[in-house]
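Left out: one protein chain. Kept in place: all the others.
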Amino acid sequence: MSAKTDVKKVLKGDFTYKSLPMAAMIINPPTSLEYKTGVWRIKKPVIDQSKCIKCLLCWVYCPDMSVIRKEDDSVEIDYEYCKGCGICVNACPVKAISMEEEV
Amino acid sequence: MSEPYLRTVKDITIEERFAQGHRMCAGCGAAIAVKLALKALRGPTVIVNPTGCLEVSTTCYPYSAWRLPYIHVAFENSAAVASGVVEAIRILNKKRGKKLHDVIVIAGDGGTFDIGLQALSGALERGHNMLYICYDNEAYMNTGIQRSGATPLGAATTTSPAGKVIPGKQERKKDLIAIAVAHRIPYAATASIAHPVDYINKVRKALEIEGPKVIHVLTPCVPGWRYPPSESVRLARLAVETRYFPIYEVENGKLRITIRVDKPKPLEEFLRPQRRFAHLLRPENAHILEALKKNVEENWQRLIKLEESGVTL
Partner (left out) sequence: MAQVERLAFMGDEAVAYAVKQSNVDVIAAYPITPQTIIVERLSEYVANGELDAAFIQAESEHSALSICVGASLAGARVYTSTCSQGLALMHEIVYATSSMRAPMVMTIVNRSLNAPLNIHCEHGDIMAERDSGWIILFAANVQEAYDLTFIAFKLGEDPSVLLPVSVNMDAFVLSHSIEPITPISDEDAAKFLPPRKYEFEVDADKPITYGTMALPDVYMEFKMQLKEAVESSAKIFEKVVSEYAKLSGRRYWYYQSYMIDDADAIVMALGSTYGTLKTAAKKLRNEGLKIGVLALTMYRPFPEKQLAEILRNTKALVVMDRAYSYGGIGGPLYTDILGTLYRNDIKIPVKNVVYGLGGRDFKLDEAEAVLRMALDGAEAGRFDVNVSWWGVKG
């Protein structure tokens, strides 16, 4: 029984019952990182950094941990995982974030 | 009173124990609740989670969004599974020096209010040192929005539809904190994802208390409550501001409201954006709306009186 859950191999069907970890355990989480939920978006949030007051509310409320908080409390969107829900847009007290069409 | 864990949003740790790539809906209130709860951890922690939205969306093999030990067994037994983990770790710590871990159950209203109530009751009565967080989206969302004991009066679900003869759920929502407090546990509280500092502080406070603790957090659901994904936090805030979901804690039987709502917004402001309540705003269902408003106001007054009287619950 292998120790690692190899996501790519599982997706390709490249496994046997012997190569999979026992009892559907995932031994090396978080493997969810391999699934880029950014593909779900139809619109994307864009931050106007000049308006941002670093209140961090967008960072607090993002359900997908896709607002990244930097050292100096500025924020940026992680477009790999952002689902485009728009909660950050609503949360921003100075309307520094707007939704744009995903091209 | 000791210093709270957090004073402002900026004090929240940057560390994420809940990983990106999970498959909760865009805008999911429960995802926010989990992320915020995991900001309060104080050491090694185990999560126990029953079947539900959170479980299927975060642990679909081979994907897991959990950066800490996580156990799922079945739907109605999360409190029991957690009891076993707690006692095993405690005895193994004593016998063989195994590191102590905090044990947190994160369960939906589905796995708590109805089918999971027995296991919760047993665990609370036995006094295990665990925290039980119920994320409440007010219906069995994972199986397609069926009514639960947490569905409020009047709400439309797929098994309490807004029909011509029976317009939505005819029964009131159970009071989970009252049930928890009836077990005489040291701490129980409600919380809101729209009040993150209060919520995270409560989780941390609970973890630092020995014994069984319950936190009940309202988590708006995009497909279940039927509103655009960007509104989850705003709805959670309106739930508090209309007194629909009061935010309070009961510590050793003493009740304290932690988010005061002296000038409540009209309940319609909370109901109107949700299509699950659309039928309630029609004139023929005015009596149900009135009943719901009456329940909300009575509940608030009850909490005020309990707080004022200082009675030990």
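Each chain carries a letter (A and B) given by its place in the written order, and its residues are counted from 1.
Here is the rule we go by: a contact is a pair of C-beta atoms (placed from the backbone, for glycine too) under 8 Å apart; a residue touches a chain by one contact, two chains touch by 3 or more.
Everything quoted here is computed from the prediction, not taken from an experiment.
Engineer: For a quick check of understanding: of B:V9, B:I71, B:I209 or B:I259, which residue touches the chain that isn't displayed?
Structural biologist: Checking the options B:V9, B:I71, B:I209 or B:I259, the one contacting the hidden chain is B:I71.
Engineer: Touching the hidden chain in the complete assembly: which of B:C28, B:V85, B:A180 or B:L218 does that?
Structural biologist: The missing chain is touched by B:V85.
Engineer: Need a quick check: the contact residues on chain A for the chain that isn't drawn.
Structural biologist: Output for chain A: 1, 10, 13, 15-18, 20, 22-27, 29.
Engineer: Considering the whole complex rather than only what is displayed, give the residues of chain B touching the chain that is not shown.
Structural biologist: Contacting residues on chain B, toward the hidden partner: 43-46, 48, 55-56, 59-62, 64, 66-74, 76-77, 79-92, 94-96, 98-99, 101, 118-119, 121-122, 125-126.
Everything below uses one rule, namely that only the chains that are shown with their structure count from here on.
Engineer: What part of chain B is in contact with chain A in the complex they form?
Structural biologist: Interface residues on chain B, with respect to chain A: 9-10, 12, 14, 16, 18-24, 26-29, 31-32, 35-36, 58-59, 61-67, 70, 193, 196, 222, 228-234.
Engineer: What residues of chain A sit close enough to touch chain B in their complex?
Structural biologist: 5-7, 10-11, 24, 26, 29-37, 40, 55-57, 60-66, 69, 73, 78, 80-81, 83-87, 89-91
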